[in-house]
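Of the protein chains in this complex, all but one are displayed in their positions.
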Amino acid sequence: MQEKKIKNKIIKRVKTNFKDARDRNDFKYNRLDFSVKKEIIPSVLFYLKDEMGFIHLSHISCVDWLEEGELEVVFILWSPEEKIKVFVRTRLDRDNPVMDNLDMIWRQANTYERELREMYGIQFTGLEAPDEFILEDWQGPPPMRRDFDTEAYSNETYFHRPGREDAEDVRETITKRSGEDIPDFAKKYSR
Amino acid sequence: MNELWFDIMGAIVTVIVAFVVGITYMGLSRKITARVQNRKGPPFYQNFIDALKLASKTSAIHHGFMQHVGPAFMMITSIMSVLIIPVLRGNAWFVNLNFHGDLIFILYIMVFGPLGMALGAGQTGNPNSAIGVTRGLSQMVGFEIPWVMALVALMMQYHTTSIVDLMNVQIQSGMWLMFSSPFAFIAAVMAMLGMFRYSPFDIVGAPQELASGPMSENGGKYLFTLMSSGSIFAFAKLTLYVDLFMGGAGNLVELVIKTFALYLIPMLYGVTSPRYRTEQSIRWFWGWPTFFGFLAIIYAVVF
Amino acid sequence: MNYIILVVFLGGALLTFFAGKINNVLQDILFLASILVPASLFFAYVHAGNIFNLTLGGIHLSLGINAMSWLFALIVLGLGSMAAFYSVSFMKGKERRGYFYFNFILTIMAMTGILMSRDLVSFFIFWEIMTWSSYLMTVYNGKDVQTVGIKYFVFSAIGAYAMLMAIVVIHSINGSFMIEDLVRSFPEMPVNMQILIPVLLLTGFGVKAAIMPLHVWAPGAYSNAPMAYTSIFSGALSKMGIYGMVIVMVSLLSYVPEGYWFREVIAWMGGITAVIGTLWAIKQDDAKKLLAYSSIAQLGYIIVGIGIGTPLAMMAGLFLAVVHALFKGTLFLAVGAIERQTGTSNFREVTGLIRKMPWTFVASLISIISLAGIPPMGGFVGKWMLYESLLTSNHYLLVIVIFFSSTAAFLYCYKFLFGFFLGQEEKEWANVKEAPVLMVVPMLILSFFSFLLGTYPGIILKPIDAGMQYLGYGITQNHLWQTSVIFNTWGNQVVLQPLLYSIIAIFLFFLIFLTIKSFKQTRYVTTKDISSSGEVPKEHENLTFSVDFMQPFMRAVEPVMRRQIDKYYTGLANGLEALFDFMRKIYTGNGQTYAIYVIVFVVILLLFKDILF
Partner (left out) sequence: MINDKNSQKIVDFISNWARKHSIWVLGYGTGCGAIEIPPTMTSRYDAERLGIRGAATPRQADVLLITGYLTTKTLKRVIRVYEQMQDPKYVVGFGSCTINGGMYYDSYNTINVLDKYLPVDVYINGCMPRPEAVLSGFGKLQQLIGEGKANGATKYKENLEWYRANQKKVIPNWVMPEYNW
């Protein structure tokens, strides 16, 4: 009960301060969920950090909504006092994903932003990091986007040793040998 | 002129004997270590094969002149000490420079090579090499103290600085200095643990943290020269201990038995010990070994 | 002839100083001439027994040379002329050259004067000229001129006052200033005078020789003076202290029973000086400071030899004095060359100069090997004689102390060579060039001599022998010293020539082996191409290991290093200041108070009349 009260308080205060913040909270877990526009992301995060005690940035994640043509960036914050997580989501245009740099709020945001820049191609304005993060000398499109065909890229870039095509499926071979059927829950993984 | 050629031939024979015996000991140490660890282990001549392979490497790199000559400096130390230390008692083949140097000369020529080698290691520019060298020099300051104390005790007691004279003292009295100056022997043997750089005093090479330290940029012929110099030097050091404390040796078989018995001490101590940090190692040498060194000097003065 | 040399020096100094107003080249030539002309005059015309007398204001002054001072004059003038050649190139384009040249010549003159003096008055006058000219060089430029200058000034003053007091005491007893009279009458003096006079004189000389409690000025002064001058500051000027100590220890103290204790104390002080100097040298990051502390340590060895005072020990001390002048002179000159070419002398900044300044490296390498006492260099012969003399005279603990110090010396020796010449070749120093010929050649000549003395020590042992005979050591040593065999009183010997030939033969054999073995496949690669976990070091990445270089060793000896003599002196100074402050409070400036003091004093006198009188 206590937790729900606190959560309600937080939702109320965020909503009064930021008019277009939408929440989809289910109160099932110890977490809250807000969706805001990308322009007000810095002020929302500042507010949560300074006023509500969400002083720790756990992660910055990204979801590729290919069908809707958008990239969703998720900031995951943690309040050590209340033991509550907050997900702050925002949507960016998939063709031109640009948003503000946030590493002045949390230093560790720099690392996550460099990763997102390489893996999803999101540009953070004013991000100071000249070197590559993980992908040294990468030339292709951002590899974590869903429209990136990794097998085709691999075949095109690296050498392919023939012989893999007629390789047998492991489950089929085992069932053939032992005479048993593939279990239902495993069928969807088979080729 | 003939005498000179005879001397040179004797020197070459001495060096070859030292090389063969020393490198066999190194192979045996690998074998014994393996047996202690319940392994079969390499054959005892494995280090011969390693040396031969290193010699047959067809390419080599160096980072400058000092690295190129570093192994040659190391060889000076090894061969000079094996020539000055009497290998056998009263054998015409092995009287090399026995009467041209004394114990203090030996002490100083023994650091010539490591210093030259350290310069070579320094020029590679590899940080690991320089760290290894500083560790080695620091540790040397540690174990030289008990070692010199033991030698000073011997020199005080028998009023000589010559190794040949100390051997003669043992023949005349019929008693090894190991028993007539026991504390000096203990201090010297403890210092020997550091001299041979087996674990727990293998802080110079330390393959896990320093990538073999000063040797990390040496390969092929350079490593071959260093390896053979190391085995000659090990033989020279063991022979020095035998001459000083165990009455020298009359023939090669006796020498091999005595040196191998001594060689087992640092090796078996090393098999069962983990590695020290550098300052722990230095302080270890300034603890009990130095205490025994003091006892040796008091013993030498009083008796 | 004696005083003509000094007059030439002095006139040369003045001419050089004023020639700077006319033409720089003329000034250089005059400078060289005013060092070289008197030096050659000295070696050509001055020999023992050539005495010049002068009576000035009723005081009898006398100048002459003897076998002992001839040996030291060899150090002074030999090193002085090498440093002079070097200075001409070193000072090119620097400010206040006249000042430098003037003081340089004056120092050489003063040292020559000291060696020529046969009476205490002229000795003291020249001693003061030497102190002042070296003080002016110490404050020539540098970072912390004030503290360093004051320290040097205070300690020199203490030494000078002690010496002056000794001279006055001697005159009040003897009625003569002549050193011969002092030597003759010393054994008959009362015992308290036999202790007081040597203590005062040794304090005076000990300051210049940087013996243990009086050494604090040395690191600052050596490192602050221009390097061309420091080479004679450390190489020759400190030997004046040694010269004085030799005279006191041998001519005076060996004839009285108290001499034994003096010898023991001085020898142990020398031993402790050696250890302290070595430990502090290891800690330094600045090459000048490192060499300064190393000088203190090396002077410690020399003092040990002189303190022990047996024939072999004295010979070891004097031999080390000559060799120290050679190698330490070279090393200071090398640091000067590096500082001139790169602008800094800090190990943390300069690395990898071996391919840029090969000749400086060769000179430094030979000198460092000689300093470390490794055969076949001159330093080994001196160290060997020192150990043998300590062993044969039963100073077993002192052997250990000296051996510890000289083993620990390898650490700073390696640090010096590694810091400047080895390690990664940085892009910052890619355009450094070798020093001018006039700077390199003196270094090479000096280092060649320290190599030569390692195989043919007889060259310098002969004048040393003559000097020791003058001091009264037995003539029997003459047959003890052959050209290349050194042996101790137990009869154990080291035959240097075959050893050197063997070393060279082994070295050449393996050098040839390493060179011709797979010659075509042996390649030079840059220091960036090292096996560092498969990484390619980028240009800006500094992989050199130069910070906290000897950290493991420093950790082990940390308890010793926490105590600094400097701190005690500071404490003493603060205490004295507080005492004087208190004294100041007594003088209130009020007449009434003084009246009370007078009354109290009278009352006390009256009260304790019976006890006091």
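Read from first to last, the chains carry the letters A, B and C; within each, the first residue is number 1.
Quick note on the criterion: contacts are C-beta pairs under 8 Å (C-beta built on N, C-alpha and C of every residue); 3 or more make two chains touch, one makes a residue touch a chain.
If you're wondering where the values come from, they're calculated on a predicted model, not measured in any experiment.
Undergrad: Who does the absent chain touch among those shown?
TA: If we consider the entire complex, the absent chain touches A, B, C.
Undergrad: In the full complex, which of A:Asn96, A:Thr125 or A:Gln139 touches the chain missing from this view?
TA: The single option touching the absent chain is A:Gln139.
Undergrad: Please pick, from A:Asn30, A:Ser43 or A:Ser154, the residue that touches the omitted chain in the full complex.
TA: Of the candidates A:Asn30, A:Ser43 or A:Ser154, A:Ser154 is in touch with the missing chain.
Undergrad: Against the chain that's been left off, what residues of chain C make contact? List them.
TA: 521, 523, 525-526, 528-529, 531, 533-536
Undergrad: Which parts of chain A face the unshown chain closely enough to count as touching?
TA: With respect to the unshown chain, the touching residues of chain A are 134-137, 139-140, 143, 148, 150-151, 153-154, 157-161, 163-164.
Undergrad: What is the set of chain B residues that contact the non-displayed chain in the whole complex?
TA: Residues 30, 34, 37-43, 46, 49-50, 52-53, 56-61, 207, 211-212, 215-220, 223 of chain B touch the chain that is not shown.
As a working rule, only the chains that are shown with their structure count from here on.
Undergrad: Connecting every touching chain pair, does the picture come out as line, ring, star, complete or other?
TA: The chain contacts form none of line, ring, star or complete graph.
Undergrad: Looking at contacts between chains, which pair has the highest count of C-beta pairs?
TA: B-C
Undergrad: Give the label of the chain whose average Cα location is farthest from that of chain B.
TA: A
Undergrad: CA centre of chain A versus CA centre of chain B: separation in Å?
TA: Inter-chain centre distance comes to 62 Å.
Undergrad: Between chain A and chain C, tell me the centre distance in angstrom, where each centre is the average of that chain's C-alpha atoms.
TA: The mean C-alpha positions of chain A and chain C differ by 72 Å.
Undergrad: So in the complex, which bits of chain C are touching chain B?
TA: Touch residues, chain C against chain B: 352, 354-355, 365, 369, 372-375, 380, 383-384, 387-388, 391, 394, 396-397, 399-400, 403-404, 407-408, 410-411, 413-414, 417-418, 422-425, 488, 490, 492-495, 498-499, 502-503, 506-507, 510-511, 513-515, 517-518, 521-532, 543-545, 549-553, 555-556.
Undergrad: Which residues of chain B touch chain C in their complex?
TA: 11, 55, 57-66, 68-69, 71-73, 75-76, 79-80, 83, 97, 99-102, 104-105, 108-109, 111-112, 115, 118-119, 122-127, 130-131, 133-135, 137-138, 140-142, 144-145, 148-149, 152-153, 155-156, 159-162, 165, 211, 216-217, 220-222, 225, 277-279, 282-283, 286, 293, 297, 300-301
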